[in-house]
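Encoded as structure tokens, the structure appears first; notes follow it.
All protein chains but one are shown at their positions in the complex.
First chain written, first letter: the chains are A and B, and each begins at residue 1.
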Amino acid sequence: MKTSAIPDHAIPLSAEEAAAMEQRQIKKHHIAIMLLHWFNALVWVLELTTGLALVSSPHFRVVPLWFTDLVQGLFGPRANLLRAHLVIGFTWVIVFLSYGLFGGKTYLAKEVLQKEIALDQDDLQWLRIRVLGILGRSKEPLPPQGIYNAGQKLFALMVYVMLPIIMFTGLIMAFHWFGTAVVGWAVLIHFASVGVVVCGLIVHVYMGAVFPEEKPAFFSMVTGTVNELFAYSHHFKWWREVKLEDAVWMRQRRNADREDDPVEGVSRPDQNASQPRS
Amino acid sequence: MKKTVTRRGFLGSVGVVGLAGATGLARPLKAQALPTGWRGTRRVKKIATICEMCFWRCGVLASVADGRVLRVEGNPDHPMTQGRLCARGNAGTGLLYDRDRLKWPLMRIGNRGEGKFKRVTWDEALDFLANKLKNLKQEHGPESVAFFPHGVSASFFHTLLKAYGTPNSAEPAFAQCRGPREVGYALTFGKGLGSPEPVDLEEAKLMVLIGSHLGENVFTSQITAFAKGLSRGAKLLVVDPRFSTAAEKADWWLPIRPGTDLALLLAWIHVLIGEGLYDQDYIRKYADGFAELAAHVKPFTPEWAEGITQLPAAQIRDTARAMGQAKPAVVVHPGRHATWYGDDTQRSRAMAILTALLGSWGRKGGIFLPTSIPRGGFEVPDFPEAAKGRADGAGTTFPLGSKELGITNGLVAATLTSKPYPIKAWIVYGQNVLQSIPQPERTLKAIDSLDLLVVVDVMPVDQILYADLVLPEATYLERYDTPTIAESAKEPYIAVRFPACDPMYESKPGWWIAKQMAVRLGLEAFFPWASPEEHLAGITEPMELNLAELRARGAHKFPGHPYLEDREAAGEPLFETENGKIHLYSKKLKDLGFDPLPRYTPVEDPPTGYFRLIYGRAPVHSFARTENNEMLHALMPENEVWLATQAAQALGMKDGQKVLLENSDGTKSLPIRLKVTEGIRSDCVYVVHGFGQRSRMLTRAGGKGASDTDLMSRVKVDPVMGGTGMRVNFVRPISLLSQN
Partner (left out) sequence: MTRYAMVTDLRKCVACQACTASCNAEWEVPAGYSRTQIKKTPIQGTFPKLLAGNLVAQCAHCDDAPCIPACPSAATYRDSKGIVQVDREACIGCGYCVEACPYDARFINPTLKKVDKCDFCAPRLERGQLPACVTTCPANAKFFGDLDDRSSDVFRMVFTEGAHRRETPEVAVGPNVYYLGRAEQVEMVLANYPPRPSRLPVAGTLWKKMAKPLVIGAVAMTFLGQAAAFFHQLRNGEKEHED
């Protein structure tokens, strides 16, 4: 496809074009990302269950007693419940630290974070229109989104901030770091942060697993790919980037003996620091 | 040790059992003998031994695992202790594992007082000491060596030094502590009280404490008896210028003017005799000198006493009548530390007379009688005669001074004056001469003049800094000692001390040090036993005990005969006086030129702006021994000085403020916190003894609190027995901000 043929905004497609697009898959998530996502999900479920069951005394409990009794019953002596919570928690911390240490350059690079978490003008508009739209107050079209829409970006941002807090306060409580007063504050912060993430999770799980429109997004976390039509309609900016790169790559293959003539504004695939795409 | 059994006889009589016992004891005891138990949630071995955190010698169990003592608790099988134990006893591990303990033999390399030492081996140390002692004997005679002992292990050193040939030995227990009462009661009843004093508190109907501050002065079994007596409804009468713990519980608290107790006692005797409230049968049967006594006390009315003691005459009368009503089950507690004002023998005599008048000597609820236990010994040569006599004045300058316990201040004086002859060396064992003997500047001067100062101790207390040779003794938890044979108990007993663990660092038990010295001095014949087990076997031979069981349980009791009726039934003499009667009037004192009946001698009032310094004990510390103990230091890191609210207001001082105490000779103490309280008279201040230690080698205790001893530049010496009356010093508090 000629680069000039790549539209710069989402134009309406013909039925044949749309059908054809729906058949094609674009790679969205690297395998590491998918593994980490499901690892997170599992750990969250386990930690949340054990954690909520641990906090069973009247001033602190947020779930009904039958829940704490049930879970505690499953684990036997009380200490086992805490041990389970700690072991799973430590594993999580270690995985995240490894991820940060070894994959830091790849996954935490400025360009990556900008693309995947930073909110631009389109994102802010999207948020405004989406919220008003749910309330029935707006019928404006949504602005184009990057690889992740604004809602997903918000969630990621919250997780990036909350998770280290939860882990750090968890470690403070586990090892009694910095003295009793700090441990006492860690309790409050740990519990409150978990509460915030749970709110986010409710939306995230709904959007990911229940909301039909986003079904391709859910499957992308299992297969690693989305169909091109979904990408075009929901993440146009990202669709466009992929297409431009493909065009460059195609031209390079065709004109292998000719001098490289990079299309302005598009970086070559092998110079793309964000490959593999996340 | 008595020479009652010949070696052949000893082996013969003990026979097979003895041999089996001896060989059995030479090897580690078999499994059945070492009881096991728990400490916390851990299984441990429990080793029975005797505490030495103070001198009461309670029976304790050390919980041992992997060679470490994890804790010390009361021994339930000990007849006196029965499983109870005071705070100091429970803190035994704090001494055993004190990081500041003396660890190796040390020899001084700097000046006296600098505390600079080099470490030497035991051989070097003991060879050095042996040479010194040999030279001193040759040049100046063995009497030039003075011995300052205290504690159970001292017996081995006593033997050593008596064999060496010196008659000069003195422990503070006599001239700084209970000497006056031993002499006063011996003059009256024929025999002193001994220690522990045989007070039948649990059976008493009335307990009279004169200066005695039971509850702050804690000896486990005496507190047990005290509390038992109270719970059975005994009344309590406390005579004390300070509102002590005992006073808190008292039915009568008499805040007496310090120094006037004799006047009160005489007035009480006056009332008892005048109103016929004394035990007339008892006196008629058992005592002589009553007529002289009655005539003597005629002028000593409660009104007369009121003018002196500042106690209302009515109160004096009431309390005398209460005693009369409760007799004979009245304990007039003889006190322990009795060296107060220099007339202390006479005051003790008055207390003994009072006791006799109440008919309580040898009676239930009064003072009970000791029961003797047969003990064995070893055949040893005769001790050499001390040709030049004693230097401390016992028996001479101070006619009734104890030749057994000695007069410490007498030895200090002899060292300073070289009269009757020069004293060139001091060997100090388990005594803290700078804290226990008043006028420490004199003691230091005396030390300065010595050729040799040897200190055998466990902790690096102040006197270490001045020693030429320091020998580290093992703590009581790490050593064997002569068994305690307690005859002053309603059921007398023997208790043993065996190590609960190996000595730490290079510390050695006292018996080993003494024996090693004996070998070097050619005096092995005086130590004819090879091991602690053999020593114990020799001492206990006539008691016919199963030694393995004794070791496992820690103690064994015998039936007791604590009351007069027991002696009457057995046909034994009731009183150890020469005519078998209680001497209310003391002809002996008369013959020596002293008052045969006690007379009140006035005490001076403190000069304006000054307060009389009185002192006492705290339940978590023993004298100056325990202040560095980690556990006990945490409970009481320093002492305070009690000052009456009125006096503090007049001085513009506040509770909790730090002050210096300055005595009338200008000596200043280390800083000490003020306790401003209603609970003390305005003419005196009170501190707990044992603080203000200056040795920085005591990393916890050094520099904490103030020392009362430092402020005792004056003493009033009791002419009868040489005791140093120490409550004759006046101090004033100086705010730390304004020192002139």
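Here are some notes:
Criterion: a residue touches a chain if its C-beta (ideal position, glycine included) is under 8 Å from a C-beta of that chain, and two chains touch if they have at least 3 such contacts.
Being a predicted model, the structure only gives us computed values, none of them experimental.
If you put the hidden chain back, the residue from B:His140, B:Lys249 or B:Lys388 that touches it is B:Lys249. Among B:Lys557, B:His633 or B:Arg727, the one in contact with the hidden chain is B:His633. Touch with the chain that is not drawn comes from one residue among B:Ala644, B:Val688 or B:Val715, which is B:Ala644. Looking at B:Glu52, B:Glu73 or B:Glu533, the residue that reaches the missing chain in the full complex is B:Glu73.
From the set B:Met107, B:Ala130 or B:Ala227, the residue in touch with the chain omitted from the display is B:Ala227, counting the whole complex. Mapped onto chain B, the interface with the missing chain covers residues 38-41, 71-74, 83-91, 93-94, 214-216, 218, 220-221, 223-224, 226-228, 230-231, 243, 245-249, 253, 255, 619-620, 630-635, 644-645, 677-681.
As for the chain not pictured, it touches chain A at residues 10, 12-13, 18, 54-60, 62, 78-79, 82-83, 134, 173-174, 176, 180-181, 183-188, 191-192, 195-196, 198-199, 202-203, 206, 210-213, 232-234.
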